[in-house]
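What you see is the complex with one protein chain gone and the rest in place.
Chain naming follows the written order as A and B, and within any one chain the residues start at number 1.
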Amino acid sequence: MTTMNRRDALRLLGLSTFGVAALAACAPDATGGAATGDAAAKTFGFTSWSLNEAAQKAAVQAIVDAYAATNKVKIATASFPYNEYLNQVVLKLRGNQLTGAVQVDVAWLGALAAMGKLRDLGAQASAGGYTDVALSSGKFDGRQLGLPWTTGSIGLIANTELLTKAGVDGMPTTIDEFEAALGKVAKLGGGVVPYAAATKAAQLKDIFPWMQTFGSPLLSGDQVTIGDEPSVAAVEWYKKLYDAKLIAPDVDRFDARALFSQGKAAFYDDAIIARGVVASQSPDKALVQKMAPLSRPVLKAGDTPQALLWGHVIAVVEGEGADAAAEFARFATSDTATVADFFQKVQLPPTTTAGLADPKVAGDSFTTEWTEKITKTATANPFWRYAADAQIESAVAEQVQAVLVGNSSAKDALAKAAEAVEGLQK
Amino acid sequence: MTVTLPRPATLPRERVRRRLRPDQARSRVAAWIAVAVIGLFGMFPVYWLIVTAFTPDDRVFSFPPSLFPSRITLDHFADLAKNEQLFGYLVNSVIVSVITAVLSVVVSAYMAYAFSKFRYRGRKSLMHLVLASQMFPQALLLVTLYAVFSAVGLLGSYTAMILSFTTFTLPLCVWMLKGIFDTVPGSLMEAAAIDGASRWRTLHTIVLPLAAPGLVAAGLFAFVRAWNDFIFALTLSSPERQTLPPGLVHTYLGEFQTAWPDLMAASFVVSLPVIAAFMFLQRYLVGGLTAGAVKG
C-alpha cells in the first residue's frame, strides 16, 4: 500500500451509493400480498409456546396427535419460548412461513390483527358453545380472530407453609398487611425471597395491577394516566420493597416459578397454570397442596382487589390448510372431553359452558377458589386494544426498571413512560 | 502442534536451566503466576459447565453450590440423546457452516488474488471498501436482508442463512487470503509465464496449492464465524431449519431456562464437534491467522 487515493474511494462510494439508492427506493415490501396456498389442504402447522413448557408440552402434543389421527390430517408443530414468541411469530408470519393454527396471548392479538393475515373464525365461534366473556377475549375490531383456549387471570399465589413458618396468620388483605407479611417472611432467611415479583423487563407489566390498586386507571378514554399520583405511589412502593430486599432483582416469570417451586418464595404472580407448573418442577411433591391463590391486597379495606384478565386463544392463518386448521382450533378449544382432560393435566380452565360444567372442572376447589378470589374482579389491560401493546408494555417496564435500579425517580420515569406510550397509541 | 511457527523454547531444557540468570528465573516465576491466574479464569467456567451437566436435578439449586460434586448423574445426557430436534439443529449448523465456508473461500480467493497480484484502476478503493464492510452493522443489514429474502420466498431456507453469513465471512476471507497471497513470491508467477502457462493455469496449479494451508485456515475461520452466528439465524431461519445457536436459545430460554444441568449438558455436547475439529486442525488456523498479520 503506497499511496491511498482517497478521491478514487470517494468516487466509487458515491457511484455505488447512487446506483443502489435508486434500487433501494423501490425496496421490497415483505408483507406480501394475499394469502397463497390451498386452504383446503389437509396439512397445516400448529405453533404454540405451550409446547416449549415442560408442564404443558405432553398434554398439548396429545391433543395434536389425537386430532391428527382421527381426522387424517398432518399437523407440523413448532414452538418458541414465551418471551421470544411474539417476535418470532411476527417474523415468520410476515415472511409467509407460518400456516395453520397459532396459539396467541390475548395481549398480542392487536399486533397480529394489524398484519391482516388471520382468518375470521366467526362460524367456528358460534358453533363452539363458548361463554361470552371468553369469546370477547378473541375478538379484535369486531372480528373473531381467535377461539378462546383458556380465559382466566393473573393473580397472586402464596406458599402457605412458608407463611405459617414466618408467623403470618391469615392472608393479607391490604397493602400494609401484605408488607408486614413480607417483612416476617424476610426474617426466615435462607435465601427466601418474600415476594418473587417480576423485576426483569419481560414481565414487569405485572406492575399494572399494582398501579390500579393504588388507584390509577392507566388509561382513561384515550388519555394515558400513567404518571399520575397513584401510579407514582405504586412504583415508589415497589421500589421500597426492592430496596428492602422484599422483592428480588433479575426475576421474570420463569425465575419466579423456579424460586417458588424450590420453596424459596412466599408469593409470586402467575396464571392459574401455576399449579401444574409447580407440580412438574418442584422437588417437594406436597407443595401443590400448600399453594393458595389470594386476592391482590388493596390500598384500604373495602376496595376492589385488582387482577389482570388473561388468556390465550388459537388463531388461524389464512392460506394453506386454513380450513382444517380452523376445525382443529375449534376442536382443541371446545370438545368437552378434550378440554376437561386438558384441564386435568395442566389446570387451565376451559372456555365453553359445557367444559366449565364438567365435573372434573366444576369439582376442583383450587379453580373455584381462584375464580372467586381473582378472576371475578379481573379486568383487561386497557392497552391491549393498541397494535403496539407489546411496545407500550416494554416502554413502561423499562422506565420502572430504571426506578428500581435507582437511575431515575418514579415521577420522572413515569412521565417519560407516559410520553413514550402516547407515541405508540395507534 | 505448530508447523508454521517456531516452537517456543527451542533450546534444550538442560542448557536453559544452567544458563538461567536471576532475572530469567524471576520472569519464569512471573510467567507461572500469570498462567495460573489466567488459567483459573479461563478454565474454571469450563470445569463448571461440565460439573453442572453431571449434577442431579435435586442438587442444582442448593446454595452455596459445592465445587466438587458429591453425586453425579448421566440422566441429562440420556435425555439429550432422545432429543431429535437438537440433533436436527446440529445437522443444520453443519450444513450451513460448511457451505458458507467453502463458498466464501472460493469466491474470496479470486478476489484476494486479484487484490494481491494485480495493479489496476479502482483496486485500492475497492479493497478498502470490502475491508471496511466488516464494520457495517449486521443488525442494520438484517432489516433489508429480511425483507429481501421474504419477498423472494427464501426466508427460512439454507440459502438465506448461507448468503447472510457470507456478509461477514466474505470480507474476512478476502482480508486473510490477501495476506497469504502477499507471501507468495511474484517471481514464481513470472517463471510460470515464461514457461508459457496462462494466468489462469498459474493460479490454479501453482499459487493455490502453495496457499492451501492458508485457504484451510480462512475456511476454518469462516466456519467458526458461521457456526457461531446468532443474529442472522435467529431472524432468517424457520423452526425446522434453525441452526444450533437460535435452536438452543429457543429450546432452553423460557420455561427450561432454569433447567441448568440439561442446558449445560446440551452445551457440552454441541461444543464437542467444534473442539474436536480444532484439536485436529489447530495448526492450520494458527498459521493462517498469523501469516498475513505477522509481517512486522
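Assume a contact is a pair of C-beta atoms (placed from the backbone, for glycine too) under 8 Å apart; a residue touches a chain by one contact, two chains touch by 3 or more.
Everything below uses one rule, namely that contacts and distances are computed from a predicted model.
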Record lookup, UniProt, unshown chain, options "NADH-quinone oxidoreductase subunit J", "Methanesulfonate monooxygenase, hydroxylase alpha subunit", "Sugar ABC transporter permease" or "MoaD/ThiS family protein" -> protein name "Sugar ABC transporter permease"
From the list A:129, A:167 or A:249, pick the residue that touches the absent chain. A:249
Would you indicate which residue among B:96, B:155 or B:263 is in contact with the undisplayed chain? B:263
Can you list, in ascending order, the chain A residues touching the missing chain? 1-4, 6, 9, 16-17, 20-21, 23-25, 27, 29, 31, 86-87, 90-91, 94, 111-112, 114-116, 191, 193, 199-202, 248-250, 255, 259, 264, 387-388, 390-391, 394, 398, 401-402, 404-405, 407-408
What does the interface between chain B and the hidden chain look like in terms of residue numbers? 1-2, 5-9, 11, 13, 16, 23, 26-28, 30-32, 34-35, 38-39, 41-43, 45-46, 48-49, 52, 60-65, 67, 107-108, 110-111, 113-115, 118-121, 123, 126, 128, 130, 132-145, 147-148, 163-164, 166-167, 170-171, 174, 198-201, 224, 227-228, 230-231, 235, 244-245, 248-249, 252-253, 260, 263-264, 267, 270-271, 274-275, 278-279, 282, 286, 289-290, 293-296
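By our rule, only the chains that are shown with their structure count from here on.
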What's the distance between the Cα centroids of chain A and chain B, rounded to whole Å? 38
Spell out the part of chain A that touches chain B in their complex, as residue ranges. 1, 4-5, 8-9, 11-13, 24, 27-30, 32, 47, 49, 52-55, 78-84, 88, 91-92, 94-97, 191, 254-255, 257-258, 262, 264, 277, 281, 283
Listed in rising order, chain B residues that touch chain A in their complex are 57-58, 61, 63, 121-122, 124-126, 128-129, 144, 146-153, 155-156, 235, 238-240, 249-251, 253-259
